[in-house]
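One protein chain omitted, others in place.
And then subunit A:
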Amino acid sequence: MNSIEVTNLSFSYTPEIDVLKGIHLKLDGETTAIVGQNGAGKSTFVKLLKGLLRPTEGEILLNGKNTKDYTVASLAKEIGLVFQNPNDQIFKNTVIGEVMFGPLNIGQDEQKAKEKSIEALEKVHLEKYLETNPYDLSLSERKLIAIASILSMDPNIVIFDEPTMGQDYAGKETLKEIIFELRNQGKLVLCILHDMDFAAEVFERTIVFNQGKVLIEGPSRDIFAQKEILEQAYLEQPYVAQIADELGLKGSYATDEDLLRALKEE
């Protein structure tokens, strides 16, 4: 089982302003959504997990490894982070070359790297573009390439930063498939999201960030039922929960099915 243990984590870029303050979290196994308004500290938090930033205080253990003791590159096998903007990483002139860059870096041989990369590209349904220049594809496709380039490294923990942004329905469905599959392989999936519907539907657990602190965390279903607390973090409930609320239904609703079931019972 993969785990992340965060104890008393604080971080600041400048001594005057704390970006994160005293965060305690223990994540294992469950797929987890991280939500919160802009500037709440979500991106900073995942950068700390990834080792790109060093905690000002406190510790982060990834499967027992303290991030302080490793370079970012050597943590790459353990934890993968898919960045928001794929243009910040794409530099090869073929899709396959781009996706193979990571696996080769962490010491896979050419043959294995290629296999893994094709496998990853199949997952994002871009296997027909192996020799295409990534910049000839659309932004949402490049986002999927960025995802494949992390999947091909086969890390135990995978973090996505805003993967749904700019994706259409098909793209979101692909993402869902990938997240479920990673979960079934026993990997730990974390995801920063602004899309509450997606968060409620796909993720088992949700963490709400607000002003550098964890406001609340727990099973998604319970979290998204708590309208007042979400409002405190300037977030909206998912539509299903809003509809259920308007209809005066009791209980908590995370997916369409929940709502339909309840309506049929009435």
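Keep in mind that, in the parts below, contacts are C-beta pairs under 8 Å (C-beta built on N, C-alpha and C of every residue); 3 or more make two chains touch, one makes a residue touch a chain; residues count from 1.
We take it that contacts and distances are computed from a predicted model.
The chain that is not shown, which UniProt protein name from "Energy-coupling factor transport system permease protein", "NADH-quinone oxidoreductase subunit J", "Spore germination protein KC" or "histidine kinase" does it carry?
Choosing among "Energy-coupling factor transport system permease protein", "NADH-quinone oxidoreductase subunit J", "Spore germination protein KC" or "histidine kinase", the correct UniProt name is "Energy-coupling factor transport system permease protein".
Tell me which residue among A:2, A:67 or A:89 touches the hidden chain in the full complex.
Considering all chains, including the one not shown, the answer is A:89.
Of A:14, A:38 or A:71, which one is in contact with the hidden chain?
If we include the chain that is not displayed, A:71 is the one touching it.
Can you list where subunit A touches the absent chain?
These residues touch the chain not displayed: 47, 50, 52, 71-74, 76-77, 80-81, 83, 85, 87-92, 101-102, 105-106, 135, 149-150, 153.
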